[in-house]
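We show some of the complex, not the whole, and keep each chain where it was.
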Amino acid sequence: MKVVVVTFPGSNCDQDCHRAVELSGGEPRYLWHRERGLSDADAVILPGGFAYGDYLRAGSIARFSPAMEDVVAFARQGGPVMAICNGFQIACEAGLLPGALMRNRTVRFHSFDQYLRIETTDTMWTSAYEPGQILSMPVAHAEGNYEADPDTIDRLEEDGRVLLRYVDATGATSEEGNPNGSARSIAGIMNEQGNVMGLMPHPDRAMEAVVGSVDGRGVFQSLARHLNGPGAK
Amino acid sequence: MTRYQLEVRVVPRTGLLDPPGKAIHHALHSLGYLGVEDVRVGKTIFLQIDAPSGREARGRAEEMCRKLLSNPVTEDYEVSVLGEGEVQDGTDS
Amino acid sequence: MSSAATEVTPRASDPEITPELVADHGLSTEEYERILAALGREPTFTELGVFSAMWSEHCGYKNSKRLLRLLPTEAPWVIEGPGENAGVIDVGDGWAVAFKIESHNHPSAVEPYQGAATGVGGILRDIFTMGARPIATLNSLRFGDLDDGRVRYLFGGVVKGIGDYGNCVGIPSLGGEVYFDRGYEDNPIVNAMAIGLMRSDELITGAAKGIGNTLMAVGARTGRDGIHGATFASEELSEENEAKRPQVQVGDPFTEKLLLEASLELIGSGAITGIQDMGAAGLTSSASEMAGRAGNGVEIDVALVPVREARMTPYEILLSESQERMLVIAETGREDEVERILRKWELEAAVIGQVTDDGMFRVLENGTVVADLPSLPLTQGCPTYERPGVESKEVEELRKRDLSHVSSSHGDLTGQLLDLMSSPNLSSKRWLFQQYDTTVRAASVIRPGGGAGVVRLPGTRRGIAATTDCNGRYCFLHPRRGAAIAVAEAARNLVCVGAVPTAVTNNLNFGSPLKPAIYHQLREAVLGIAEACLLFETPVTGGNVSLYNETDGAAIYPTPVIGMLGVVEDVERVCRHAFTRTGDAIVLLGTNKGEMGGSEYAYVLHDLVAGDPPGVDLLAERELQRAMIAMVQEDLLGSAHDCAEGGLACTLVESALGNGERSFGIDVTLTDEMAPVPTLFGESQGRIVVSCRPERLAHVIELAGSHNVPCVQIGQVSAPEGSFRIRAGTSGVDLPVRDLADAFFGAIPARMDSPAEATPAPDA
């Protein structure tokens, strides 16, 4: 799989994503935000970081970059887009995903390992996991509090488009297990077509046991399986 | 061309949760300000815009709000023209 | 030496050089005489400002330079010692590491958020201007009592400032330390350390090489931020409202991130021959130091420097400390290439001058020479002083104070343990480091929360371990021993994870060296560091000196913070501080001597900072280090944790609780022949608590014995969520480990949830 990692000037997880693709047997390539060209891409990653400093609102400025025009077109044609952390914020601002990511309930930056629960495995992003599987991955964000109007959230739930939820050590959703205060403990979602996924936790930092977790591998494996499977283009 | 001073206020939409507002509310209560009943926190953006008319300047600012300065999902905005005049002292950043 | 050819024109608005103005610039009569001799004429106002900055304590190391020469700086693995922007060591596999620590104490006292943020910014620039990509930061902090509202304001602001800056740039925090003690009431300490990685043959230095090469100002524009120079008067300034003159530098981490990437790309392109941060004393120090290092001169026209505000004077432009700016020396003819790289990163670059062959630091304003100074006296000629040092009687008395009532005190030991674990000094620092991104770059093998942190080097199994340590109370009571303990503790923290201690950076935070009692502390502390570093073969490759940390004549505790790096051969084999298995043997390496002087127990339960601090046997420490490294490399251990503040009991609590994932009960019996308080809470050095499978115990004991390290089993790890039980003679402690967890993890959050006060800073 050929995966393009978009680098905005303030991206700081582009290298981590690049490596995660390599570790998953894919061929990563960077795309500078001012450049264009996704014709060779099987998938795109919008990595974490602070794209343009994010002083105004996370992701607000990044969506105007030339590369993003291509990413939006790529997504509209069904191309897989994985939007991690700041990438999730950018994808929401760009209208690729519904809702918005507001300040954490604590008004502090959160950096720790977070328990997550896989809500559905029937997607190109989660097929390598077990239904209901509990994962642990690093989170690192100040604006990860997912909000959308109630109708939108109901539809996400009904369509099975909530992929991941924040849970506590027992695997249950709870106030304590949802530190940033996201609506219905949502940690990751996908768009209607299922080809754009946004998530706040970092699978790209959970690829090797020596750094604490391998629970992020499944996301990349699922994507690889989808791209290499019989239905692949 | 005149230089207009505008103020853009971007505020969290009513009904939506406002974590900074809530945190400040909590802190004010802890400091003993019990009469505080609600706190909401927004952003104020002061713009200096060169435009042929105040109307034009305001129109541009409103466009900027829709495009960049506010998030349509979570925020409302309001533009007001504060004044007009000559180029100020001090260059920009 | 000075070239007679150039005519220096005083500016019409310059104030007259009077003895008062000279004094306001922090220069003594004798120092001013030296300037006159070096110039052969009177300096202009601009020149006086330049000299005053370069001969300040910060740039000139007036009162510390002679002492710093006592530190060992050499070893085969040292690539770059003190003197450059950062020290550089070879860590194997073709990799080198640049690292340094820097203080931002005073700015943080005035504005904690920006002060701390810009401190991080500055130290990162020192690293990436060496051509190294920052891979980790640490921070060493000191505040007053956390029960005080203003202290909470300072602490909260500093932590957020460090976090927001480092998180945005994308550098993981690997660790650090924080202490709360009245000794730092009005003078917080904020020391930031950074570590960067490069190929060992890729070093670039801050030297202005190549006559005719071009000087370029890169990055943010220059504003009137942080201009020192006391109460000078200039026409331009008095026009404005003096009160509005900004005293605070504001950090812009996004611009820093761009500068970081642009600098590394510039260095990689070969289009530049030198690069340096415009840090303290801004353009003046960067330009003159770069000229000085290459033995060349520079010529700058301040009118070409991009400014943020109108009508800035040469004095202001030369001395501004606006953040996120760099000075770059471009090869002649490759300026366009430099500009192209900077434009890619959305940064500004401006040609402001060139390298000359006459050894002069020459400044023009629209072509008119406003300063023309020989660079050597400027950068090397700062007079250095050796001062009289005498120990203060008061401290001597405190040290000799009899603490037998503390040792023999009785009472509820379980309650006392809970009190200690709820002291912010001993409680978990989770509240703080959870605001720092610790996992970005996906290479953090051991994150904050135990002892030393470990980060993996890309494409290898090798890692770098890092720690910062210093107990200011020990240093206050016995500066030389306290400083040696700081080095020994740092090394112990490193060997606990399995790293070989390799090199040191240090930050000397002290009061005014003009006072004999303080100068005594400074000299003694340097001697203590020197002795320990020499013995441990951990050369000092750099550091920072922060003096005059005083308010109303009251100085901070002498605080020589040690930042130490170690090399880990195999990151798959590191050892952590938390117990891992029920049934494991708990083993103590080293001996308890029951020392209570300067202890946390005496502070928390008797409100005392007194007594003779623990002794330190450096040779025994050395043996202990070797034994520990061998044990970790042979994979014998389940955990290892150094005994520090709070003594053995607190070490056992920390290992039982880990970072809160899982808590183990323990069953420990101590048979030392001393009273329970020193048995549990004495702070003897040279001790490490390890745990291992019972079947490996014999091997552990044998290995310790072969290094002459005392080693006994003291108990075992019991069930998760079980009882935490230590018997010491006829008394002891016994409580559910859960209660300890509540105290340990709850202490700082509980305090930080109560309101802080943001009353104006004393000197704002």
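We just call them A, B and C in the order they show up, numbering each chain from 1.
Heads up, the rule we're going with is that contacts are C-beta pairs under 8 Å (C-beta built on N, C-alpha and C of every residue); 3 or more make two chains touch, one makes a residue touch a chain.
Computed from a predicted model, the values in this text were never measured in an experiment.
Engineer: State, as a formula, how the whole complex in this structure file is made up of the labelled chain kinds.
Structural biologist: Stoichiometry of the whole assembly: A x1, B x2, C x1.
Basically, only the chains that are shown with their structure count from here on.
Engineer: Just the number, please: Cα centre separation of chain A and chain B in whole Å.
Structural biologist: Centre-to-centre distance between chain A and chain B: 30 Å.
Engineer: Find the geometric centre of each of chain B and chain C from their Cα atoms only, then give the gap between the two centres in Å, rounded to an integer.
Structural biologist: So the centre of chain B lies 40 Å away from the centre of chain C.
Engineer: Just curious, how far off is chain C from chain A if you go by their C-alpha centres, in Å?
Structural biologist: About 36 Å separates the centre of chain A from that of chain C.
Engineer: Give me the residues of chain A that touch two or more other chains.
Structural biologist: Where chain A is concerned, no single residue meets two or more other chains.
Engineer: Provide the list of chain B residues touching at least two other chains, using ranges where the numbers run on.
Structural biologist: If we look for residues of chain B contacting two or more partner chains, we find none.
Engineer: Within the complex, which stretch of chain C touches chain A?
Structural biologist: Residue positions touching the partner: 160, 163-164, 167-170, 252-255, 257-258, 261, 345-346, 433-445, 447, 456, 571-572.
Engineer: What does chain A use to touch chain C in their complex?
Structural biologist: 9-10, 12-13, 15-16, 19-20, 48-50, 52-55, 108-112, 138, 140, 142, 202, 204-205, 207-208, 210-212
Engineer: Can you tell me which positions in chain B touch chain A when the two form their complex?
Structural biologist: Residues of chain B touching chain A: 16-17, 19-20, 22-23, 43, 68-69, 71, 73-74.
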